[in-house]
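Each remark here refers to the structure printed beneath this line.
For this view, one protein chain was removed and the others were kept in their places.
And then chain A:
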Amino acid sequence: MATPQREIPATSPYSRPFYKWLDRLAPIGLALFMMAVFVDYSWWMLKSPTHIATWRSLIFFAIWIPTTLFYVIMAIKDIAQNWNGRWEFAGPKARNPLADTVGAQKAEMQRDFFRSVTGKRYDLTQNAFFRWLFHRRWYQFAAQLPNVIIFNIVIIAGLVGVVNPNRNFATVITWYVWFGVLFVLMIGVGRAWCLICPFSAQAEWVQRLGLFGKGKKLFTRGLKWPQKYSTLLISVFFFLGLTWAEEFYNIAGPGKPAFTSMLVAGIIIWDLFYALTFERRSFCHYGCPLNGVIGVVSAVAPFEGFRAKDRTLCKTCTTKECMKGSNRSYGCGWYEYPGSMSSNFYCGLTGECFKGCPYENIGLSVHAPLKEAYQPKKKRFDLAVGVTLMMGALFFEIVNATPQYAAFDNWLSHVTGWVAIAKALDGQLSGYPNPLDYMGIILLFPLFGWIIANVGSWISRGQIKARELFTRYSYGWIPLFGLGILARQLPKVLTNGPTIAQVISDPFGFGWNMFGTADMNMHARSFAYHWILFVQLSLVIIGAVASIVVNQKISQLDFRGRPGARAINVLMNGTIVFLMVLLLGGYYYIALINPGHPLAPPF
């Protein structure tokens, strides 16, 4: 059950004065960094001769000054509280002797549920540095602050910057860099994006009235999220809505950067509303459009999130600081309990449980990838439906690049009168894509999964229910979806990504040169387009192989010895191969009809 543990020293190796001062000075350094960025931008803004005393600089200062003031005042408050080492960890409590008797017995009774702790793992918190880092209150704040600054500049750049999307910080950062980095982070670490997410960071700072300190009172109404709407599907529907809106308003480029900044600001305000109304991180669970995607794709990552090292101890713990909070930490914002976590879907890596646990019983392990997708005993129906819906969204993004779809969509929009509605919304919009065929394409995939599950149920002569087959085998779609959607983002990221060099020096397109890279002209298209298709195809093939591995494991763990299990396994692997062929064909066809591509026909 429990992994072999080294003895944890009673005192931290980082309790010497040097580290105490490091602990004090790190937040000060971050606050100074924030001030430095503000001063630098203001200086360049005041220096540009043409734009001062216009509405542009008004917007600039109206956003920068209050946000910087808020961060700096909050930081000073927290630094003052932190000064005398209030959060210094005194060392772990003695182990409860009941853990070896009652706790072990209870954990043994749930052996089947806790099957996810098997296999080789390396616990990062065995390393003294990581232990020290995760105990710091400013651990998450240090990760969030740079991102918060970047996304504040995104909002400002979208509003005041030039309209050319390739010269505007907002479009380049959000759609060319962020969307690529996001998927790499998901597949590499899991919810690393949620750790550094600037949207919920700002909302949480307001909710807690502090940047990284542990306050006593919260600034929120703290309502409970209604039970009826406690499902992942809400966030999946928001994701589908966002994808549609992004295509409809052509936000992702080349579109108006103002739309990007409105989208980002809208998400922040929406998040703030949730944070002030509901408890903890309800937004991240039930409002964030990316929650479904990030949670699902995290299963591919080799990190298992903060989790109890020894569950027997948690079984006898009555205080549960990880969930309730202590004088050094808040309770988990993500509604997770390290003592019974079996997947990393919902671990936001905030490290509050690590700070809270009086027994030092929380670890952050690295293990073989894909484990989180097949090992959980409790697989969820809403998550399964979400995966199939998102697979539909991925296929829509491929299909919408073809001329056949464009013609069909145009015809449908004229027949249904959608064009007139779109024109009424904004004169420049063409009404593309039509929501009817958008939803039609997406709904095909849950339907497909459901039909396959019914066939599987028929193979087992009704012994295994279709709902169970659908729920468990949909987890096998996860790697294919994760790598497939990364492949979809790659061309945009790789061909336009290098423009970041110019944009960093000249974020608003006013002709600044902050870092001397404004004139670096990298012709990314020339080096990206030859091989990009092959990278895409190999990603899809890797995803499909991973999916088949997951399917095999699911068959072994969940269906071994049940009627028709082998035939169902073959059927499910066939489904993955079919989806892979569809994806490969889609990417190849898009590349083929792209006039600049070497594989395209010469006419």
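Here is the rule we use: a contact is a pair of C-beta atoms (placed from the backbone, for glycine too) under 8 Å apart; a residue touches a chain by one contact, two chains touch by 3 or more; residues count from 1.
Convention: contacts and distances are computed from a predicted model.
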| item | value |
| --- | --- |
| Candidate names "4Fe-4S ferredoxin-type domain-containing protein", "RNA polymerase sigma-70 region 2 domain-containing protein", "Peptidoglycan-associated lipoprotein" or "Sarcosine oxidase subunit alpha family protein"; UniProt protein name, chain not shown | "4Fe-4S ferredoxin-type domain-containing protein" |
| Sole residue of A:23, A:78, A:204 or A:279 that reaches the chain not shown, by the stated touch rule | A:279 |
| Touching residue (missing chain; options A:109, A:163 or A:592) | A:109 |
| Of A:82, A:231 or A:312, the one touching the omitted chain in the full complex | A:231 |
| Contact partner of the left-out chain, one of A:47, A:93, A:221 or A:324 | A:324 |
| Contacting the left-out chain in the complete assembly, out of A:81, A:277 or A:340 | A:340 |
| Residues in chain A touching the chain absent from view | 109-110, 112-113, 224-225, 227, 230-231, 279, 315, 318, 320, 323-324, 331, 335-337, 339-342, 377-378, 380, 382 |
